[in-house]
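One chain of protein is taken out of this complex; the other chains stay put.
Letters are used for the chains, namely A and B, taken in the order the chains are written, and counting of residues starts over at 1 for each.
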Amino acid sequence: MMEHIPLDFPFLAAALLVGISFYIIIFKKNLIKLIMGIAMLASGVNLFLVSLGYRAGGTAPIYTDVPEGTMVMSVPQALTLTSIVINVAVLALMLTMAIRIYRHTGSLDSEKSRKLKG
Amino acid sequence: MLTKIVRTVANQLILFIVIFGLYVIVHGHITPGGGFQGGAVIVSGVVMLLAAFSSQELKKSLRERVLTIVESSGALIFIILAFIGIGTVFFYNILVGTPIFGRIPAIGPGPGDIWTGGVIPLMNFAVGLKVIAGLSAVVLALALFSGGEEVEE
Partner (left out) sequence: MAELITHSPILIIAIPLLAAFLTPLIGMASQKARNAFVVGSLVFVTFLVFALARDISFNGIHVYTLGAASPDLSIPTGFMVPVRIILEVDGMSAFFGIIWAIVSLAAAIYSLSHIASETGQTRFYTLLLLMVTGGFGMMFTGDLFNLFVFLEIASISGAALIAYRTKFADTQEGGFKYIVVSAIASLMVLFAIGLLYAQYNSLNIAYLAQVIQYTTLDKIALAMFLIAFAMKTGMVPLHLWFPDAYSVAPASITGMLVITSHACMYAAFRICFTLYGGVINAPVVGWIIIIFGLLTMFVGVTMAVYQKDVMRFMSYHAVSQLGYMWIGVGVGLAVLGNAELIATYGRDAMSGGIFHILNHAMYKPLLFFTGGALFHYTGTRDLTKMGGLAHKMKWTTILYIIGTLSISGIPPLNGFSSKILIYESVYQFHPILTITGIIVSILTLASFTKAFHSAFMGAELPEYKGGKEVPRSMIIGMVILAAGIVFVTLFPSLVVDWAIHPAADALIDQGAYINAVTGAIP
């Protein structure tokens, strides 16, 4: 069954995620939707990084009960892991600032709660 | 605070979650896992406790001073382990060949040997400590903050 899915499918999914998230970031006004858009952009980039690490005929670099084949060097997985950790910190920071903006101005709409103009 | 059934089940489940998280941290150099992954598993257990008990109750057990000290010391242990090898190069793995975590793994398939890896398992412990303390502080602060209380200093 796995052979009938074309190999480009994960890249199409990653591009779709990135495209939808850019639409959300540019056009939506609610702050929470903006934060969700950035989380979706992060997921799209992480999916892209993992799917470019596929090597046909390779096995995971784990020694316990390993099948036959050459072991891959797990650099893209390390990049993805670092990216996930960084995005956790960024999202926590953005959520805190959104809560404080709501406390001070009473609205989560980015048009109504702007004080800096010009 | 939720009902008595939820609280009792949460009290029993947290033990299994902590053991699984520690398993993932300790075996970070032979199976997938490591410092951040195991720490995130344990913090998900803390979030479960936060949902079962209220954040005011949990604030009495996880004091902010203790969390800060554990977090800073986790990061300090990591950097000091990196500095130990500065006689040769920074980050040099000086524990290879010594009895502490120093065996060389056999090439080819076989059961994983936990006493390999040199400085890397110790760094996994340090990162795990820091992630547990740090993410618990973040989750607790967000829960207290949205409940209306400000954390000063």
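To be clear about the criterion, contacts are C-beta pairs under 8 Å (C-beta built on N, C-alpha and C of every residue); 3 or more make two chains touch, one makes a residue touch a chain.
As the structure is a computational prediction, the values presented were derived from the model and not from experiment.
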Could you tell me which shown chains are touched by the chain that is not displayed?
A, B
Which of these touches the unseen chain: A:Leu12, A:Met71 or A:Ile86?
A:Ile86
List the residues of chain B that touch the chain left out of this view.
65, 68-69, 71-73, 75-76, 79, 82-83, 86, 88-93, 152-153
Counting contacts across the full complex, list the positions on chain A that touch the omitted chain.
18, 25, 31, 34, 38, 41-42, 45, 48-49, 52, 75-76, 79, 82-83, 86-87, 89-90, 93-94, 97-98, 100-101, 104-105, 113-116, 118
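Basically, only the chains that are shown with their structure count from here on.
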Interchain centroid distance [CA atoms averaged], chain A/chain B, Å
23
Taking the touch rule as given, give the residues of chain B at its contact with chain A in the complex, in rising order.
30-32, 36, 105-106, 108-112, 135, 138, 142, 145-146
Touching residues of chain A toward chain B in the complex: what are they?
60, 62-66, 81, 85, 88, 92, 95-96, 99
